[in-house]
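Report on the following structure.
Apart from one protein chain that is not included, each protein chain of the complex appears where it belongs.
By letter and in written order, the chains are A, B and C; residue numbering begins at 1 in each of them.
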Amino acid sequence: MEKTITQRSAWDKVLTKLQKRSLWMLHYCTGCGAVELPPTMTARFDMERFGIMPMVTPRQADILLITGYLSVKTLKRVVLIYEQMQSPKYVVGFGSCTINGGMYWNSYATIKSLDQYIPVEFYLAGCMPRPEAIIEGFTELIDRIGEGKANSWEDYYKNYEFYRKNQEHVFGTIDTRTDIPDDAKYFKIGEVEK
Amino acid sequence: MVSPILFIVVPLAAAFLTVLVNRNAGARILALLTGFALSALAWFWFRADLSTPVSVVIAGIAPPMGIQLSMDRLSAALALLISVSGFLVILYSQSYLKSEEAQSKHYAVLLLLMAASFGILLTRDLFNLFVFYEILCISSYILVASEETKASFEASLKYLLLGSVGSLFMLVAIGLAYRVSGSLAMSDIAQALGEADLSYVMLTAALFVLGMGIEAAIFPVNTWLPDAHSTAPSSISAVLSGFVIELALIVLLRISMTVFSSVNLMLPLRYMALAGILIGELAAFGQTELKRTLAYSSMGQVGLMLFALTLGTEAGRQAGMAHLVMHTGAKSILFLIAGYFIVRTGKRDIKSYSGLGRRMPLTGVFFVIGALSLVGVPPLFGFFTKFKILSAAAVSGATGAWLGIAVILLGTVLEASYLFRVVRTLYSDPETGNTRAVKGRMEMDVPALIAVFGFTLLVIFGSFLLPLIPSGLAL
Amino acid sequence: MNSVIGLVVWIVFYPLIAFTVGVFLGGYGRKFTARVQRRVGPSWIQPFFDVIKLMRKRTNISHGYMHDISLMMLVSGTMLSLYFIPVPGFHYFSQFGDFVVIIYLLLIPSLGMALGVGETANPNGSIGISRALQMLFGYEVPFVLTFIGMAMLNGTTSMYELVQIQQSGGIATWGIVTHPLLGIAALFALQGMMNEKPFEVIIAPHEIATGPMTEMGGKYMGMMFIQHLINLFVELTIYANLFLGGAKNWFELLFKLFVLFTLILSVNSVFGRFRTDDAMRFMWKIPLPLAAIGVVGIMLGIG
Partner (left out) sequence: MNTFLLLIFPLAGFLIAALFSAFSKKGLVVGKTFAFLGFSAIVLVAIMAKSEIGSIIYGPMMFGWQLQFGLTAISWYFALMISGISWLTVVFSLGALREGGTYPMYYAWLFAKNLGMLGVILSQDILAFFIMWEFMSWTTYFLLQQGTKKARSTAMGYLIYAIIASMILFAGIIFLHQASGSFGFSEIASTVAGFDMRTLILAAVLLLAPMLIESAAYPLHRWMAPAYSSAETGITAFLSAISTRIGLYGVAIFLFTVLGFTAMKKLSAGHYFNLQVVIMTIGAFTMVVPTFTALFQHDAKKLMAWHSVGQGGYMLVGLATATSLGVAGGLFHIFTYLTYVTLILFCIAAVEYRTGTTNLNSLGGLIKKQPIAYVGLLFGIIGLAGIPPMNGFVSKWLIYRSLILGGHPFLALAAFIGTLGTILSVYKLIHNIFLGQLPERYNDVKEVGFFMQLPIWILMLVVLGTGVFPGLILGWVAKIQVSLGVEPLAVTLSGVQASAGQLNMNVVSSVFGATMLVAFIIFLIGGRRRIVGQYNNYAAGHFLDKTVKYNFNYNFYSAYEHIFGKRFLNPPVKRGEEGLVALVERASDFARRIYTGGLNTYLAYSLGAVILMVVILKGAI
């Protein structure tokens, strides 16, 4: 990781500085977390100050915000949507349900820790996290992008077998029409280390 | 110099002979030979120089007592038309008539009819004309009934009654004429009526014209025609619409222009003609039976000829004559083919002929050509005649000429639409049930094909005859 | 020789200028809307950030070559129409093609996008396109009628000459003054032409997932942004040239664009969204009759 940061060219640094000012968010609201987003977007907290806007299709989104628990069924969708997003992409786990199952910790139907299935950039702890927390998290994310540290998405390409195994363990094989390892080769992702 | 009387003698003699022979084969051959002989005769007369009409007097008694026959160019031309189409129809009947029928009778009456028509054409004696006219009518009643179905009997009966009404009118008219002239020769009567009181002449003329008009199928008195022409055997329908009506028409015109020259018959006749065109074509448009359609269309066509002939100009008469010849050809084609459609499918309504055009290709082509010529499509004969009629009407300046042109064009639209509805049916995919009518060969038999082909030649190359067609309606 | 160099410089930098102006206008638009909603709103050059981000995406998916070409048609069509629009100091190309040409050039982007979106094989996209084309019919008709009126009045279809004629007499000869009806009608049409509320049913995010852009991600979305920003400049400039007397210098032009855009934004930010058929009905009930009356007036004035 450190190596990649030092390798960044000045031009790249400049562009990243500009690029980090624009983040589009696809929020996947299963649980009660959705209720925290309206105040975050509207006049009180105004997410758009940081150039963060809600988007409706995964093709355009940079952030996948997952608010609340994921049942086995919904996890399939999440994986599909995540794979349809364009890299670089950042998953934000919102609320304790995504961290450890939260109040559904002993449910047979929900998954406990999201980062077993898709790489998570960071979690927003709490039940619920308040808009201040969300804003805080996003500013943190923006900074990390600026420094080039926010590379969790590359992990999905590098350690695909790990995530795939966990996914299949939950819901068997699914066809998302995307061949991740082949994509990694095609787009030359994660070859810096090799 | 062969005497024109042969035209009457030969078919008469042949008719009696056929009755005597009374065997199908013999009758057939005899009729065929007669037809051929007549055609040859007519050809001779047609070629002969008739700048001055040749007239013969029968049994040496001079007119006014005796019977005078006169042959001018018009008569020669019509004689040729009659004999040739008669010959072709006889040829057609060779295969068309069912073998078990008593064909000798049929041919005898047919020959009789031809003799009568020649007589009407040639005679210059009013009463004699009436006699021949009677013979003509009676023989056609018989022929119409000769299929001996209920419908044909009914049609024949209607024809008979109306025909006799017509002859009654004629008889009265002749009587009236005789009263003033004291002679039966047309020339004398013409002269006498010239001096007579006008309204007297009018009554005479009206009676005569409408009496003859019944046979000539002029509009209000052509009521017998649809039934008769559609129920008669197709060869007979071809004859009736082919030349009998036209013959009556010409004679009617000749007499009304020569004998009744003192009154202007042309105007009312022209309007009758227009009404005839409109009503005839409209009625034909609504028909579902092929032969009935053709019969109604004949009424329209007669109106067309009458319109041209009554324009009162040389060009008009010429155009009318030309159209007459064309109509003989085209209508004979259609009727003869319709006969075979009936023979092959056993049905009369158009919709049961679907797909026949594919199964009888040559016949289909002939039918289309006939229909096209009737509609008047270049380069067929019909186009030339129609064009001549219209241009004659345009330049004639007669009252109602432009109205006539409009009516004729409208009639043409209707005619095309109903004739090509038939053509469409002929070439549509056969529905189940119609094809099983006759297994195997559907094409017409060879004699019929030859006959139809003859008429087709006339329709295609008729335009070259145009200069030969005379137009003089003199005595 | 000098003029040639100047020409080349213009040809190279004109699109960049238009893009920059577009960026600021776009940023201003978002800022304006935010302010109306009592928010702080993004940076003034937020669209610029978006473009950079989108163009720097590592993975992009395409649905086929038409998908790629369509984006090029989109950008190039807009640049093409840009070149034919006269602005202060640069009207070289406007002599080779008149307003009719410009109208048709403006159709190239629509068609290009339509084809590409079609190939993305996403029904949301197709629905969006179907709406877009129907809306196109809605607003183009009154807009073209207003132009026809102006062209008849001034006896030319060349936009440059229109501008010259309007500048001859100061404000008194501006289209909006001489023919207010046409001006107002065109203003309505412009609102639809720029897909601002209440005429933005095409990209109804919560209904058909931004319609045409559904499958557009990464650099595809980036090129659509670039086209959108240039297009802001193009459409506003067309209106300014037609009815606001063009401009003598760039400050005047930018000022006019600014005012015009503010007007449109203020309508945009207080309205809801019309359904497609309602939008078309509106376009045919209000602007079209206005324009028609104006044109009839011109005809009577002439004849």
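Heads up, the rule we're going with is that contacts are C-beta pairs under 8 Å (C-beta built on N, C-alpha and C of every residue); 3 or more make two chains touch, one makes a residue touch a chain.
These numbers come from a predicted model, not from an experiment.
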Omitted chain's touching partners, listed by label: A, B, C
Sole residue of C:46, C:124, C:166 or C:191 that reaches the chain not shown, by the stated touch rule: C:124
Identified contact with the non-displayed chain, of C:226, C:265 or C:290: C:226
Of C:115, C:177 or C:286, the residue in touch with the unshown chain: C:115
Those residues of chain C which, in the complete complex, touch the missing chain: 15, 55-66, 68, 71-77, 79-80, 83, 93, 95-101, 104-105, 107-108, 111, 114-115, 118-124, 126-127, 129-131, 133-134, 136-137, 140-141, 144-145, 148-149, 151-152, 155-158, 161, 209, 214-215, 218-220, 222-223, 226, 275-277, 280-281, 292, 295, 298-299, 302-303
Hidden partner chain, residues of chain B it touches: 158, 161-162, 165-166, 169, 198-199, 202-203, 205-207, 209-210, 213-214, 220-221, 223-224, 226-227, 263-265, 267-268, 271, 278-280, 282-283, 285-287, 361, 372, 375, 377-379, 383-384, 387-388, 390-391, 393-395, 405-406, 409-410, 412-414, 416-417, 420-421, 424, 427-429
Residues of chain A in contact with the chain not shown: 57-59, 76-78, 80-81, 84, 174-178, 183, 186-188
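Going forward, only the chains that are shown with their structure count from here on.
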Topology of the chain contact graph, where touching chains are joined (line, ring, star, complete, other): other
Chain whose averaged C-alpha position falls nearest the assembly-wide average: C
Whole-Å gap separating chain B and chain C, where each centre is the average of the chain's CA atoms: 79
Distance from the mean Cα position of chain C to that of chain A, given in whole angstrom: 36
Between chain A and chain B, centroid-to-centroid distance (C-alpha), Å: 99
Set of chain C residues in contact with two or more other chains: none
Sites on chain A touched by chain C in the complex: 15, 18-19, 21-23, 42-43, 46, 48-51, 55-60, 62, 85-88, 183, 187, 189
Contact set on chain C toward chain A in their complex: 30, 34, 37-43, 46, 48-50, 52-53, 56-61, 205-206, 209-210, 213-218, 221
